[in-house]
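All protein chains but one are shown at their positions in the complex.
To keep things simple, chains are lettered A and B as they appear, and every chain counts its residues starting from 1.
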Amino acid sequence: MRFHLREFVTALLWLTCTSCSEFETNVERGARTQTLYYGLGTEPATIDPHLATGLTEFNVMLALFEGLVNIDAKTGTIVPGVATSWQQSKNGLRYTFHLNPAARWSNGDPVRAEDFCFAYQRILSPQLGAPYAYMLYPIRGAKAFHTGKTNQFHTVGVQAINAQTLEIELEQATPYFLSLLTHNTWWPVHPQTILAHGRSTDRLAPWTQPENFVGNGPFRLQAWRLKHRLSVDKNPYYHGRDSVKLNGIHFLPIEQNAEERAFRADYLHLTSSVPIHRIDWYRKHLPDHMRTEPALGVYYYVFNTAKPPLDDPRVRRALAYAIDREALTQHILKAGQVPAYHFTPPNTGAYSIAAQFQYDPERARRLLAEAGYPQGQGFPEFELTYNTSEAHRTLAVAIQQMWHKELGIQIRLYNQEWKAYLATRQAKDFELLRAAWFGDYNDPYTFLSLAESDNGNNPSNWSDPRYDQWMDLAAKTLDPAERLSYFQRAESYLMEEMPFMPLYFYVTNRLIHPSLEGWYPHILDYHPYQSLSIKQL
Amino acid sequence: MLSISLRRIVQAIPTLCFIATATFLLLRLAPGGPFDQEKALAPEVKAQVEAFYGLDQPLWQQYLHYLGNLLQGELGPSYKYAGWQVERIIGQSFPVSLELGCWAFLVALAIGLPIGIAAALKNGRILDQLLMPTSALGICLPPFVLGPVLLLIFSSACGWLNPLGWHSASDRILPALTMGTFYAAFIARLMRASLLEVLQQNYITSARAKGLNPARVIGLHAVRNALHPVLAYLGPTLAGLITGSFVIESIFFVPGLGQFFVQAAFNRDYTLVMGTVLFYAVLILCFNLLVDLIQIWLNPRSRDA
Partner (left out) sequence: MHKPAKELLKDHMSPTRKKSYWGLYCFLLIAALCWLVPFFSSHNIQETNLAKGAQAPSLEHWFGTDDLGRDLFIRTLAGGQVSIGVGLAATLVALMIGLPYGLIAGYYAGRIDSLMMRLVDVLYALPFTIIVILLTTLLGRSIALLFIAIGAVEWLTMARIVRAQTSAIRQNTYISAARTAGLSHRQIIRQHIFPNCIGTVIVYSVLTIPAVILLESTLSFLGLGIQPPASSWGALISEGAKKLDVYPWQILFPTALFSLTLFALNQLGENLRAHYDVNT
């Protein structure tokens, strides 16, 4: 029973060599077959447009569905989608959409206005528990239906005049309404497919499995294996199929570090992020492979304003002014993030706040002394809570040191894994909490509404009737300039009170292979697949 | 043999009940639930969702409901991945873990056994003194160090192998090698110690004295008898290989069950966690039974042990 080591090693080498000889990298195969290899960074939790909440899911669904309107990749303007044209009534409250008669589902059925009505009823049904149903609240009567005040859907302002005409009535003037329509919550679903696998409000229905799925996007679902690959191929019934150059996309949910490794080995065309320690390397060696684009997101710390000494706005401002954000973005973050001296990211919907605070340790010390803690004496230790991540930790440690050095105070660091962190946030069981917010649409309201009294995402215990009033006025105003001025006032006041301490604005870093064409920057990270193609290098 | 198997199966039932209950309680005790999100759900929406999954019922009711489903063989839907049943997820990913485990097992045997045998045969000489510390290195280098190092050599530097994935045949090599090396070290040491002891036995000396071919003596008698302690170690090892592969799976992006389990715990995906834990427990119990049966078949005297 001698073990034949020699034979085994030979077999192993042979196996390796034969696999190598027919070695074609994914990038090469992609150019040959017009197939995109897309690194998602994490597994999409679902591809049901009414249940999905994240950017990962959105990127996949963008290939599988199409809404009333699209965004042009190059210019970022609203262009026709399922709807070829639309009119707005004089008072701005009614929109009429004319659907493309050539629009089809991936099984050949025509896309009709009734499909949109069905979709809106589904997402607004309280039984479904759709997390983003509130995106549809601009529709008249939608909130009442969703919160259960009525169960008569005909009171909601959505109507199919005929199979090709859809009418939507709004609660009040919503200048960003058309851009809302590009969000996945507004997309149609195929009624027969959904109903064939359960009730329309059954979350567990397996209609999203590859063998059942029907969508109206440029691609259709071909295969899906969790943590392995989600593959889509060209939808032969898509009305714009002649202009779609890609033949298929493989979405690979590879995590960040492995993703970068894969990209370097020509395994992926596109990644979802770049590990921090690699950024300098790419800048130096392969600068045209890395794209940095501003993102509509802010990284901030939330104060629990009910707990002393954080109940004093002077203390909060002192803490904010004592942080050297330039040092943080240059030495720790290194990817081109923008130091934040106000809350709403710059150029959100043509709104930019004029008043900003500055890095001013001297002023910070004066404020702290005013509040009763000269040179930090007597200042009680408090705790900074954040969710487990190397980036958050690094930042927290740096800030801890900065406060110690400039203000003479000491804080503790406490990290929790994600779900525990969310529970802590919900229970408001913290003193200082790390947070981030990404805009749902390109308008300052999505950021500034966070500080409203009734907002469930505001764990700071801070509320102010004046602030609420400005936000209310902004919501009701038709005149764009006047509306923005209310936002300006609200934000200045917010930075005086400082319940949220902004640190930096996000950027999206991606690695993109030069053979991929048609990828343009967009603030909401919206990159329609219709414009993409792969060239031979 | 049959009576032992039956007895084990009967004993397994309270074991599994205990495991199911302990895991259930542990999961519910943990802070945070499956539907906590960064952009928090409105309270009414969250209430709806939790009612849909039965999470608003009292704990004992949820427990009984789950046990009831379990007895019917249903592991439930995943809370995190809407539209996926736990059985489907396990069914897709377990064969991958199994394959990886088997390859790693073969690698461990292929490396460990020859080293152990060679070291025992050349006991005290230079080869032995070289091989044993080298094998110890296998124990001391954790897989999340060995993995990236092998990747650096074979993927980044030479470009021979894919950096990750589980598609072509060559994708199996690095993960199996990384995982197998660790266990190879243990197998080498065990084999060496056991073979050394066997070689000193009377019947080996007498076989040699009789003039039998030394290779045959070693091969047939010594090694086969020396295998018993190694076999006892192999049972839990194979189980460990299959259940403990999550580090390898995350480094090499292998779509196995291990990755799911860790993520599911993070996501508070109750059903997926329960399903995985129970599945693994059943697996381990089966392996233990299998190894014991093999041992009895090889050496009937060990039945009373």
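Criterion: a residue touches a chain if its C-beta (ideal position, glycine included) is under 8 Å from a C-beta of that chain, and two chains touch if they have at least 3 such contacts.
All of these numbers come straight from a predicted model, not from anything done at the bench.
Note that the absent chain touches A, B when the full complex is taken as a whole. From the options A:G81, A:G157, A:G217 or A:P275, the residue with contact to the chain not on display is A:P275. Although one chain is not drawn, the whole complex shows that of A:I332, A:L473 or A:I512 it is A:I332 that touches it. Touching the chain that is not shown, out of B:L71, B:C140 or B:A209: B:C140 (per the contact rule at the top). One of B:L55, B:V273 or B:V291 touches the chain omitted from the figure, and that residue is B:V273. Considering the complete assembly, chain A touches the hidden chain via residues 257, 275-278, 281, 327, 331-332, 388, 390, 393-394, 397-398, 401, 413-417, 420. The chain not shown here touches chain B at positions 11-12, 14-15, 18-19, 22-23, 26-27, 29-31, 133, 136-137, 139-142, 144-145, 147-149, 152, 156, 197, 240, 243-244, 246-247, 261-262, 265-266, 273, 276-277, 280-281, 284-285, 288.
Note that in this section only the chains that are shown with their structure count from here on.
Residue ranges of chain B in contact with chain A, taken from their complex: 30-33, 36-46, 48-49, 52, 77, 80-85, 89, 92-93, 110, 113-114, 117, 151, 155-156, 159-166, 168-170, 173, 215, 219-220, 223-224, 250-253, 255, 259-260, 263, 266-268. Those residues of chain A lying in contact with chain B across their complex are 1-3, 5, 8, 12, 15-16, 19-20, 43, 45-46, 48, 51, 53, 126-131, 133-134, 147-148, 203-209, 225-228, 254-255, 258, 261-262, 264-265, 267, 416-426, 436, 456-457.
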